[in-house]
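A single protein chain has been removed from this complex, and every other one stays in its place.
Take a look at chain A:
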Amino acid sequence: MVPVSYYLVLAAILFSIGVAAFLVKRNIISIFMSIELMLNAVNLTFVAFAHQWHQVSGQIFVFFVMVVAAAEAAVGLAIIIAIFRTRNTLNVDQVDLMKL
């Protein structure tokens, strides 16, 4: 049987990849995908912990995270469409009307 810690390390690596991609990527869709990656990394930790504790609440949590991620995708893509309509680009460097 695979120990729980393996899952946790994998989840931490996935989460870090998500954070790194969020900071590095310039395309809005890619940034959005990196957020989804972060959420799914967390799902893995929840399932692993639910297995460790022999509980179902962690797995229920995962279902709700999926639902929330889907709702977030709906709102997020709508905002991205609004951006594309007003500027014809999906590069975040050109979304710079307001600055510090």
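Heads up, the rule we're going with is that contacts are C-beta pairs under 8 Å (C-beta built on N, C-alpha and C of every residue); 3 or more make two chains touch, one makes a residue touch a chain; residues count from 1.
The criterion applied here is as follows: contacts and distances are computed from a predicted model.
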Legend entry - Name of the absent chain as recorded in UniProt (options "Phosphoribosylformylglycinamidine synthase subunit PurQ", "Aspartyl/glutamyl-tRNA(Asn/Gln) amidotransferase subunit C", "Glycolate oxidase subunit GlcE" or "NADH-quinone oxidoreductase subunit N"): "NADH-quinone oxidoreductase subunit N"
Inset, instruction - Quickly run down the residues of chain A that touch the omitted chain. - result: 8, 15, 18-19, 22, 28, 31-32, 35, 38-39, 41-42, 45-46, 48-49, 52-53, 55, 57-58, 60-61, 64-65, 68, 71-72, 75-76, 78-80, 82-83, 85-87, 95, 97-98, 100
